[in-house]
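A protein chain is absent from this complex, but the other protein chains hold their places.
By written order: A and B. Residues from 1 in each chain.
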Amino acid sequence: MNDRAGKIQLGIGAIVAAVLFVAVVIPNFVSAPSNVPNVILSPRFWPNAIALFTGLTGIGLLLTALRHPEDERETPVDVDHRGMALLRLSGVAMVMLATVYAMPRLGLVWTTMVAFIAVAFLVRTHHPVSAVISAVAIPLLLYAFFAHVAGVAIPQGEIVRLP
Amino acid sequence: MSIVDSMLAGLALVANFESFLALGAGVAIGVIGGAIPGLSATMAVALTLPFTFAMSPITGILLLLGVYKGGVFGGSIPAILIKTPGSPASSATVIDGYPMAENGQAGKALGMALWASCTADLISNLSLILFAGWLASFALSFGPPEFFALILFSLTIIAGVSGDSLLKGALSAMLGLMLATVGLDLVYGTNRFTFGNPNMMGGLNFIAVLIGLFAIPEIIAMVWNPKAHDGNTRSLGRNWVTFQDYRKCFRSIVRGSFIGVFLGSIPGIGAAPSAFLSYSEARRKSPNRENFGKGEIEGVAASEAGNNGVAGATLIPLLALGVPGDVITAIIMGAFMVHGLQPGPMMFVLNVDIIYGLFIGLIVSSVFLFAIGSIAIRGFKYVADIPRGVLLPAVLVLCIFGVYAVNNNLFDVGVMFAMGWVGFVMLRYEVPAAPFLIAFILGPLLEDNFRQAMLMSGSNPVILFRGPITWFFWALTTITVVAIARAGLRASRGSVLAGDPK
Partner (left out) sequence: MPRKTSVLTTAAIVGLAATAAFAEYPERPINMVIPYGAGGATDISARTIAEPLGDAVGQPLVMANVTGAGGATGSVAVQNAKADGYTMLFARVGSHSVNPAMKATLPYTLEDFRFVTVYEINPVACAVTPQSGIKSMDDLIAKVNEGGVTFSSSGVGSMPHIASVMVLREFGIENPLQAVTHIPQKGGGAAATAVLNGTATFFCTNSSAVASFVANEQLLPLLVTTAEPVEGFDAPTAADLGKPALHQLVGWTGIAGPDDLPDDVAAKWGEWMAAATRNEEFRSRMEARGSIIQLMSPEKASEFIETQYNTFRTLVDELGMRIEG
């Protein structure tokens, strides 16, 4: 991907988003009472204005990209193995989803221990031993600090409770 | 009672071991609390509040002020080291502080942050002492129309933090503005983009968005390409900040401090816009503008001066009017009231010894901040030595705990993850994150004040030009926009002529 292609994608994305917002999202998900005395006071006025400017910015991005066809600066190739990278990316997405799902059930401490190890594995850490030690120690330390020093009600889950 | 008498009365009140101990302990608690993402200066002050009930009024309030001062500086430590601003106020520090840490200059960046913070703190405290009365009456002349004009002007900062492409910056800002509309409508109380989820009714939590946008994309980027960081083991950076660096940045620091004093004395704006404004002014005035955003020490200095400049000035509306300017001063006001003190003009008459005692304590707090900050930096900067394969997962865990703790809500952790992906896409497309944040902070203020002004005037837009203050900011906005437009045109024409991809 180069800078120009990026701008074209962003521009198109912005225009599509703006149209979607004005036509679908704002009418459906911003409720406006029927007795609004003036259109500029309506709860919809501001989102619509922002959507309009988003569309204009998109058009601007598209135009600058099309006007400068020579602007072909390559962003440096960053990954040698794209498929693996995408796989890892979906891996971290799964970790996040699982974390959100598990937090209220297992509690914050156990969930983050697993998440720590998973992410350390995904970034292919060169220090697996210290990563595992930290994965156990850091959530426990943070729990001790937040729960007992700062007095925050850290979710404990239903299976194993810490003091 | 003359000023000298008042000073002496104040001195008699604070010149004891207890007061200084409270101040020192407060600064230390603040620096540590501020350095833990999600805990932030606000939380640290709130958590310290119950301990002050049993103390004498002056000791208790000095303790809280110490936490406040320390917390505002403490936020810069994780901002520089792990790209996770400890509080919103230090998000501008990330822009240049983190690249400096990446270049092995973590120690230097932290040192400059401390020096700039202490200088700004001192200027802010002196302004409080000298101009409290004057600035307070000025602050009270800010109604919704004045606010609207001021915030409209502040939005022009976006041009200064957009990096290479102004349009990408604008897109980023639009995204921020749109996401800030989530929640309950101010005027009608109706739902906007809540999708039936009660957690969305309160809007997206600011800290969750902030950390999601800065820290999480770093982690995702490393998952995307673990090898990118193999080569650079970020060395600690033995080089400490020099007096020469300080002198070079001195103008920016002083400018930032006064921006902070001005914005701090107006209730309801806070430290983050001030830091961004100070940063963009420093960039505009600097000869090596190109280096801003890539690890320019002056950028760190300006941001930190901007946010610490606010810390003394927010006490101006509190002490002179009894109006808390932000959440922290609201908590401190609670401490006053628990002790039966009622901040306001009468306090300068009835409790003048306490007022001057506080002033003296504040001046001393700058010295404490310098001493304790130096120790803290020495401890914290070793974070830069931790291998990234261990550091980044640790940052993730820290962010989860921190973001949860802000509002005791697991939903916010989900918001943080979602924003992390938004931030990662922005990173890939080289869309700058700073304009998003500025818009996210200022957008609701702009909209609310616009609509309040319209309510005041019965939808007559003339009210937006109602007095000299509004004229002043409208003029500033016009000048800035014209200057940005001309610079933009010149740049695009230049690149066409030279065939030089910018």
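Convention: a contact is a pair of C-beta atoms (placed from the backbone, for glycine too) under 8 Å apart; a residue touches a chain by one contact, two chains touch by 3 or more.
All values derive from a computational prediction rather than experimental measurement.
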Inset, instruction - Please pick, from B:N16, B:N408 or B:T478, the residue that touches the omitted chain in the full complex. - result: B:N408
Inset, instruction - Go through chain B and note every residue touching the omitted chain. - result: 42-43, 45-46, 49-50, 53, 140-144, 183-191, 198-199, 201-203, 205, 267-268, 321-324, 327, 330-331, 333-334, 337-338, 340, 342-347, 407-409, 448, 452, 455-456, 458
Inset, instruction - Against the chain that's been left off, what residues of chain A make contact? List them. - result: 31-33, 151-153, 158-163
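The rule we apply is simple: only the chains that are shown with their structure count from here on.
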Inset, instruction - Quick one: which bits of chain B touch chain A in the complex? Just the residue numbers, please. - result: 36, 39, 43, 47, 165, 167-168, 170-171, 174-175, 177-178, 181, 185, 187-188, 190-195, 219-220, 222-228, 387-390, 392-394, 396-398, 400-401, 404-405, 408, 410, 413-414, 417, 420-421, 429-431, 447, 451, 454-455, 459, 492, 495-496, 499, 501
Legend entry - Touch list for chain A against partner chain B, complex: 3, 6-7, 9-10, 14, 21, 25, 29-33, 36-38, 40-41, 43, 46-47, 50-51, 53-54, 57-58, 60-61, 64, 67-68, 70-73, 75, 78-80, 85, 88-89, 91-93, 96, 99-100, 103-104, 108, 112, 115-117, 119-120, 122-127, 130-131, 134-135, 138-139, 142-143, 145-146, 150-155
